[in-house]
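All protein chains but one are shown at their positions in the complex.
What follows is chain A.
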């Protein structure tokens, strides 16, 4: 059996320019992700264990649920660290979720057009993340740097999300391209 690894926005991005503009949507190909759910009563220990994992970004989804995102290089170590957490159920999401990285001085203004999340730095500091409706799709928004947001959506919604955010980004001259 042959499995072909194809990115969900492969066809939409084929004609995109390679030169990134000031505001840029990069589509990293090398992300791995997991859903982590804490069993009843073990939330505190799971939070501690997740914080101790090196090289992984832990994103809040809801009570007792997190999304762990990392680069594919360190995925093996993170996967075994996650599997060792007592009182947690872990599901690999690498092929189920698609990560987009929105960066640039207008990234907050752009994102504010398509989500109702309060993106003010006081309410959504660097390192914060939340599940919310983004471009009519349920996704996870994480603020990873001052003007950089990572948006994670389900794979089957990735093309819809991508088309809509590119349309919304036209007033800011948003460019898009794959990144490794």
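Convention: a residue touches a chain if its C-beta (ideal position, glycine included) is under 8 Å from a C-beta of that chain, and two chains touch if they have at least 3 such contacts; residues count from 1.
Rule of thumb we're sticking to: contacts and distances are computed from a predicted model.
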Absent chain [UniProt protein name; select from "Nitric oxide reductase", "ABC transporter permease subunit", "Sarcosine oxidase subunit delta" or "Xanthine dehydrogenase family protein molybdopterin-binding subunit"]: "Sarcosine oxidase subunit delta"
Touching the absent chain when the full complex is considered, from A:90, A:132 or A:168: A:132
Full-complex contact with the absent chain, from A:11, A:73, A:118 or A:171: A:118
Touch residues of chain A, complete complex, unshown partner: 61-63, 65, 116, 118, 123, 130-133, 138
